[in-house]
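First up is the structure itself, then whatever we jot down about it.
For this depiction, one protein chain was excluded, whereas all remaining protein chains were kept in their positions.
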């Protein structure tokens, strides 16, 4: 039994509200338990210098936390004058993950900016960001298809992320902040709709883990990402979901 | 008739949701038309160096905008590595305004951090920030009274802010973004429940204004702040509102 | 009676020395009491990106204080590696104020840089900066007319700024540092030769002010700016003063 | 057959030179193929603020690349004025990895700084850094034991890291730069002498990977880290190696 | 004959105005030809960390140029967010030079800040800064003697600096900006009243120089510094000058 009464293979309640910010091309408010993240997708008609005249697009992400998203106030990175190591690690992870399910050639010379801003944190902010950003991205790209800027949706599969870990001696799924603080091992798993890995980041926190423990965590990760991809399909609606499913089949 | 059909002396619809972020000592989501700001209040048991051992408290504010709170994405100040001039001006204004209605001596050696983060912008973000931050601050200080850290609420009056301006030749109240872009004069007015001025910042945008125009704008400002203070009272509830009212009478 | 023996509606002695720095297109040393500011105007034949190919010019200002312009040494902003909030607020104010009396269309695609560097501070450095910068700007633009880079002086009116405030219960004009430190209310007023407002920034320093007090301060501000504009006319000489006066009449 | 003629499960030649820098408490030059990294360990008799008076020590790492360690010159992070995201990610990884095999309680209130500076890069700089830093750390801590600052060596096991990946469709071990540039999947594995995982970071580079591919990469990683730990034992010599082995048995 | 009609061994006209800034403990405006520098000396009752509890004082200098001290506007170092290499080199030189003629032990645990701000530049700003800063420092230290904070003036000799160089094939003294731009060799010489060297910095600007040329430049440097030290004595007055002279004799 876990601190909040969940089974070890149970995720927290999750909701995804689409079109949350009126100005953005795609935007969601994703809540996973008490973790709440605003994810927006912005389409820009140019690419970074290393891709100019390559015909290829780019996806980049930025991540932030409001000062009181956390139990004690954390200083703004803008006041400190620099982006911290944890933030950089997370935003690089989000960008890389989403690039794995978008056909950048088909996107053409556009950049997608994914902004994930945590307004309330209770563990799993990076995995919530990836899961929410996928929906914002799908909306933004679908909009491009509708207005004729893209011929078809360049998304090759669904994508969700979940955290797993070992708390006490128990592998558990979707850790909240209290569990995360006590976990010996912490692993973030990013998976596609087809059940393939995109990212796997497992860390012993002043601890180590065995091959068996790894396998148990991977199984839990599969359970979690499958569940959240099911919600993404529901939220996006049959039309968009089917287009992505077709695209995934062609890519399989 | 204004672009959104309002009368010149009419404000946009406003809502204030209390306790919006679970971790903060006080927090609101304030919406003024399509402008949405999360305001949190944090109580810290120390003061900046210049007040140490003075027995006096301090109130400071920080302001931010999410990258897609605006029509085109604006770069994060954390990535740029510095806080811009506009942000500094606004956060200094918010802090100064709220210090005017708190008895810092009675607060004792505590610092109140007010964080105002715009999640969606449509004009008037600084005045919405002040109006919302007042409620977050009242909640945070009331909590201190309840738990015995303060003997009584050190708030000396209500406080709200509103923008006024001259669009075309017409003085108008509570400008939205479209009006703001076209305004010749832009003025922010911060007033107390007793109708006294706390701040007055009027700016001709490559234009000037006469004494008459100033007076018309001041009248509109009074209408707007009175209306919003009425909402603050309603939202905070009779108990807190009465305490502030009593305090205001003692200070009159 | 004030600390330095002045009447409440009396300004400090003021002098403006033109052509103070040999390299600058316009330059003055302005002294208001013990406050001394070097103001230079630089003409640059390009505009910031947002104005390129618009046919319109720009005016921007920067403000600085020498480390020992003040009673205790203040650290250089270059060593701190960033420009502080107060500096940003002031330089934005100076730039905005001067843009209000220059016809930027007539200026064409040029940028005017106004640098205001305080070499000795005793209150009112921002208002002295504006008042001095106007003369430096007039000289720099007049030079452009003389050398044929501009067809006529694109200045639409005179401009001066003065501080007013409430010290004790007394509204007073042109506060020195000692008065400023004790003032309950501090207001900066920027006015044109025609007596129109350009900027109005009134701040209760942990205090508030009534409509009556506001009116008294506005009257003092009118006295002060009129007096200083009279000096600007005298210092610039009949020829330039007349050109500006004509321009002001055409714009009235 | 790989570009340099290696088998898929073969590592590049590796050498570790101890006591490479005379000033450091521990220091090595590690060469893995053409990748060369100087790793130094510094012992400092204080801990970061969050550990003061906890009786517990800390290990932190910093990573850098000389400008011409790479094929084209890369700009110094000191000139750019900030540490980049990749550098932060790597130095956080190195620090975390080494903390997993040191008993920080037994270390007491000391900080170990591990500096890993790449003087020539040809792929696998982060795994070479971890593998080399372990030896520098062992030397620095052993020195503390010899001079009586520590009662016994607080190292709980050996530690090495290796990269694996999928190039073409082939899982391969210890990728050089040319292979790394073409790899679809890139994984860094940090393992202990007992064969337990410390870190696992697998990334599809605009690609994904299956559970089978993961297992093949994990097997290669085991081969590589075992081989390098064997070298660490040889290089450190029987005395130190035995102490760590004993410690590892006690911790098993 | 030089561009401004001087002989090769002739300096430009020089004036030193004492007590130029009312707030500073010592301050001068030094003019050397068209080069004008405000030098202030600030006395602070503490020392940098490396001298705490050593009983020894410190002297440090900062140097700046107003944006329009030069022919084309130079960007403020505060806006650029960092102090440039040339500025650092100069301020390190000024500090080192003055430390050579002050008995830091006798100064006790105080820091002297010397701020040299160029308001108009025409070559030789660093040597004018040193020559002027010496007078500001003498005034500030003399003030400390008068008010009893120091028992005697801890200055061991006079100090002045001058530039020499080779223009065409001609060694010349005290180069103005035009000469400096064309010089093949540029040398700054800092000397004491006793004719001893404190600093010697000679630089071939994409050129080299012989031992003979060096000797000719050193002779010119002696002429220049002697002349300026004579002025320092005159400006400081007999009383202070005699105290320094006595001190110099004791130190000889």
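All chains are identified by letter, namely A, B, C, D and E, in their written order; residue positions are counted from 1 within each chain.
Throughout what follows, a residue touches a chain if its C-beta (ideal position, glycine included) is under 8 Å from a C-beta of that chain, and two chains touch if they have at least 3 such contacts.
As the structure is a prediction and not an experimental result, all values here were calculated from the model.
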Omitted chain - touching chains that are shown: D, E
Residue touching the undisplayed chain, where the options are E:53, E:72 or E:210: E:210
Residue among D:69, D:97 or D:144 touching the omitted chain: D:69
Contacting the left-out chain in the complete assembly, out of D:82, D:105 or D:182: D:82
For chain E, residues in touch with the removed chain: 82-86, 88-89, 91-92, 96, 99-100, 104, 157, 187, 192, 194, 196-211, 214, 218
Footprint left on chain D by the chain that the document does not show: 21-24, 27, 34, 38, 40, 42, 44, 62, 64, 66-71, 73, 76-83, 87, 113, 115, 117, 119-121
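In this text, only the chains that are shown with their structure count from here on.
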Core chain by centroid distance, with centroids computed from Cα atoms only: B
Distance from the mean Cα position of chain C to that of chain A, given in whole angstrom: 52
Approximate Å spacing (C-alpha centroids) for the pair chain C, chain E: 34
Separation of mean Cα positions, chain E and chain A [Å, integer]: 60
Chain A residues counted as touching two or more neighbouring chains: 81-83
Chain-level touch network, classified as line, ring, star, complete or other: line
Full enumeration of touching chain pairs: A-B, A-D, B-C, C-E
